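All protein chains but one are shown at their positions in the complex.
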Amino acid sequence: MPVSPLVEITFALSALVILLASLAVVLIKNPVRATLMLILSFLPTSLIYILLQASFVGILQILVYAGAIMMLFTFVIMMINPSPNEGDAPAGGSESAFTGLRGGLVGFLIIGLAGTMVIPMIYHAAASLPVQAVTKPHFGELSSIAALLFEDPANNPLTVSFELISFLILVGIIAALNFSRRKGGQTVDEDSISTRPTEALPIVKRQSGIEAMERK
Amino acid sequence: MIPHVFNLQNCLALSLLLVLIGSFGVFRRHSLIMILLSVEVMLNGVNLSLVAFNYFRWGTSETSHYLYMLSIGVAAVEAAVGLSMIIVLFKNFNDITRERISRLGERSA
Partner (left out) sequence: MNPYVLSQAPLILGFVFLLVLASVRPAGKESLSNIITILSLVSGAIAIWLILPEGAQFFGGAIRVTSVGKVLAYLCLGLTAVALLLSEDYLDKVRIHGVDWRMVVLALALGMVNLCLANDIATLFIAYELVSIPSYVLAGFAHKDPRSNEAGMKYLLLGVFSSVLFLLGLSFLYGATGEIHLLAIHDKLALAVGAGSTGDLMLAKVGLGLIVGAIFFKVAVAPFHSWLPDVYQGTNLASLAIISSPVKVAVFGMLGMLLWGAFEPLSDLWKPILLAGAAMSALMGNLQAIVQTNLKRLVAYSAVVNAGFILLGILVNSVPIVLFYLGSYGIMTLGSWAAFMAMGTKSSDVDELSDVAGLGRTQRWVALAMTLILFSYAGIPLTAGFAAKFGVVLEALKPEAFLPRGTLPVVYFSVAMGLVSFFFYFQIIRAMWLQSPPLDAGERRGAGVAWPYAFVLVLSVVVILSLGMFLRLPGM
């Protein structure tokens, strides 16, 4: 496929930014900065989606992912103020904690193996595959996706999963409601939020994430 | 002359690298929020591979764009449930470091 140099350069630069920003997410100690880095990595991802003729997906990436989900993360991080030096070796607690994840050496071994073996394997396999040009008119545009989703709902294979996801979201709502219940089984009223000092969040003792950032 | 980089294998390599970086974060991070954040990095890589496959190989229908939508819907629910659990944990333990909240496990008799 002949591709214009502009596309090539945009792809290469976006890929570079995504990789660097994602590495920053897992390496930076300050949680607020890590979240901002993840948002930074979403912007060039959306650019790549637009290069892949997935314009609606690119818009969703910004609107829903960077806008809504990351907003949730930022909010919670700001709310509970985890200490910015979480990378330090933890004091106390059993080492076997979260063993499935924290197999330590084994986990890194698996990652190293996958990195050195699977990626080149798949790279070569993908290079040998035949490439087809996009044939559908208006590929990836909103009207086209809407037709795919909502045409002939009784015989559309996508209907069931689309309806089921609404139940998934309901479960999320019920879970969040349940987790906010107080002892009596009541949900939190507006009046009762600050009346019980023992259950209020101990924000005062800790430094806020912004202060910590400034101190660095 | 600019080398030809915008192709399927490079998109796949990028997405797999993102998955690896994310899983590295899952193993390395101590804070529960950061583990969830690393999972989001992995998910970003998976979504990229979905859309890339659709564009380069099966451009007759936008099936994987729909899979992308499902995936971000699931990601939103997982984030909501996970974050509300983290808030509850923080209320109970005043900490979200995974070693320090850990009470279950083999009891050393």
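Here the chain labels run A and B in written order, and each chain numbers its own residues starting at 1.
One rule holds for everything that comes next: a contact is a pair of C-beta atoms (placed from the backbone, for glycine too) under 8 Å apart; a residue touches a chain by one contact, two chains touch by 3 or more.
Quick caveat: nothing in here was measured; it's all calculated off a predicted structure.
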item: Chains still shown that are in contact with the chain withheld from the display; value: A, B
item: Omitted-chain contact residue, chosen from A:V3, A:L43, A:M78 or A:I165; value: A:I165
item: Touching residues on chain B - with respect to the absent chain; value: 19, 22-23, 26, 32, 35-36, 39, 42-43, 45-46, 49-50, 53-54, 57-58, 63-64, 66-67, 70-71, 74, 77-78, 81-82, 85-86, 88-89, 92-93, 101-107, 109
item: Contact footprint on chain A, counting only the chain that is left out; value: 98-101, 103, 118, 121-122, 125-126, 128-129, 154-161, 164-165, 167-168, 170-172, 174-175, 177-179, 181, 183-187
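Criterion: only the chains that are shown with their structure count from here on.
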item: Parts of chain B lying in touch with chain A, wherever the complex brings them together; value: 2-14, 16-18, 20-31, 33-38, 40-41, 44, 48, 51-52, 54-63, 65-66, 68-70, 72-77, 79-81, 83-88, 90-91, 94, 96-102, 105-106
item: Residues on chain A engaged by chain B in the complex (per definition of touch); value: 3, 5, 7-9, 11-12, 15, 18-19, 22-23, 25-26, 31, 34-35, 38, 41-42, 45, 48-49, 51-54, 56-57, 60-61, 64-65, 68-69, 72-73, 76-77, 79-80, 82, 86-87, 90-99, 101-104, 107-108, 111, 114-115, 118-119, 122-124, 126-127, 129-136, 139-140, 144-145, 148-149, 158, 161, 165, 168-169, 171-172, 175-176, 179-180, 199, 201-202
